[in-house]
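For this view, one protein chain was removed and the others were kept in their places.
Let's look at chain A:
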Amino acid sequence: MAGAEGDDSLYPIAVLIDELRNEDVQLRLNSIKKLSTIALALGVERTRTELLPFLTDTIYDEDEVLLALAEQLGSFTVLVGGPEFVHCLLPPLESLATVEETVVRDKAVESLRKISQEHSPVDLEVHFVPLVKRLASGDWFTSRTSACGLFSVCYPRVSSTVKAEIRQHFRTLCSDDTPMVRRAAASKLGEFAKVLELDYVKSDIIPLFTALASDEQDSVRLLAVEAGVSIATLLPQEDLEALVMPTLRQAAEDKSWRVRYMVADKFSELQKAVGPEITQNDLVPAFQNLLKDCEAEVRAAAANKVKVFCENLPEDSRETIIMTHILPCVKELVSDTNQHVKSALASVIMGLSTILGKDNTVEHLLPLFLAQLKDECPEVRLNIISNLDCVNEVIGIRQLSQSLLPAIVELAEDAKWRVRLAIIEYMPLLAGQLGVEFFDEKLNSLCMAWLIDHVYAIREAATCNLMKLVEKFGAEWAQNTIVPKVLGMANDSNYLHRMTTLFCINALSEACGQEITTKHMLPVVLKMSTDQVANVRFNVAKSLQKIGPVLDSSALQAEVKPVLEKLATDQDMDVKYFAQEALSGTCPLISLTFKHTFS
């Protein structure tokens, strides 16, 4: 029957539609994610007249469902009949733009911005702009905050009378009663300024910016700082001093530390936006003040920007500015009372050496590095050590090595295992820069000591570290320095140390190559198959599987296979399991190579 055939194909769609309001959120979510399938089955006409009205009122649902819906609707244009009918999507998105959950609202606004591009200029004025106005004059602040993000997408494409209206609406929102709306307006001010004609930027945006930057709410003022940066990029140089700088100067000296923090945080963007002249006259003193701020959070944010700020200074006067203005402040920060400030500085201070060159680095920066290497806070020392490469390029690491060593040793023996973990991760880098001799002499014993640390994470990191060192220094070095020590641990009375030997072998076999693995490592592994601790035995099985690819076929066949077969009959369940795993993992390899040698 022809009809029955058609019905059959409708069934899955029918299920999807019914599940749009299933009690299980996950099923509803799945259904919403397949909304395009439903719409396709319904056809453009019914999608417009039935599905969308239903969705418009479905705003009671869980956030994740609404979020998925808002996202889907952004790419629904084709399913409602193309750009001609795109305005049908506005009602559901409008209702989603008023829900209280910010992520949903933001997604709805994102989708609205997306489909605004698919409106013809006429549709934009007839359908889209009225929606923006409705949202902008809505009763609840949720709708007004959403409106703030929509002005900039319709402004460039509408007639001049509508443009005037849009500017008026934006002005109103900037002086809204609720701080939420003013915050939304402040955060979109820069974006809106970009689409405005320059004259209007000067006549409209600047007063709004000034007003928001002196808002009574800290949270509004701090968003105005960011807007100020975007506005500054739009204005010609000659207007900056009069229109933007007074407000920004005031922000840098704001009573609230959060606003000053924002200025410090955006400082490099600001520097780029205002150009070299204002930087030299205004920003340098402002930056000095931020580095000396009474609030540690502000100092830390400013300290983070030291390198970028100095890098972007005009080349001709860079060195003088740094030496006379910035460096004195930096020197003070090295002995700051707050450890976050010091560690922020430590993460960038090494970068200054490339800017200042060898002589200045040795004379001025080196004492600071050395002081920070002796800092009481491990994070500061770690940050210095992690950035050694910058200094290495300029003055060579030898200058530092005398102080470096005690710092490293102290970190390596820190009581906090996270600190030990962090320094281990820098070891390969340090080894590369300090060279093999220095390493063998001073650091090798540390790397070995970590292998018997009482924290597993450290032992694990230490094995990984050995592998990286071997990659750096080569197999021969490994055979002479590391391998004997590692293999020595196989006879340790502590089974955890014996297991560490196996983990090391797993990590090192590939880097060391076939010869060392077969000659030196394999016998040890095989010997350990008779260990009395089951954990060691099943790790032998695992290790054999792991190093199998490195070994040659005769060794596999003659030595590995019998041991694995023996382990597969072990009385311990886990040992049996892993031995069988290893056999099935390595045996194809065994049989293949076997065939190969005998054919």
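Here is the rule we use: a contact is a pair of C-beta atoms (placed from the backbone, for glycine too) under 8 Å apart; a residue touches a chain by one contact, two chains touch by 3 or more; residues count from 1.
As a convention for this text, contacts and distances are computed from a predicted model.
Undergrad: Going by UniProt, what is the name of the one chain that was not included in the view, given "Aspartoacylase", "Globin domain-containing protein", "Serine/threonine-protein phosphatase 2A 55 kDa regulatory subunit B" or "AP complex subunit sigma"?
TA: Going by UniProt, the chain not displayed is called "Serine/threonine-protein phosphatase 2A 55 kDa regulatory subunit B".
Undergrad: Given the contact definition stated above, which residue among A:Glu64, A:Glu297 or A:Glu510 touches the chain not shown here?
TA: A:Glu297
Undergrad: Tell me which stretches of chain A touch the chain missing from the display.
TA: Here the touching residues of chain A are 3-4, 6-8, 10-11, 13-15, 17-18, 20-21, 41-42, 46, 50-51, 54, 57-58, 60, 98-102, 139-143, 178-180, 183, 216-219, 255-258, 294-297.
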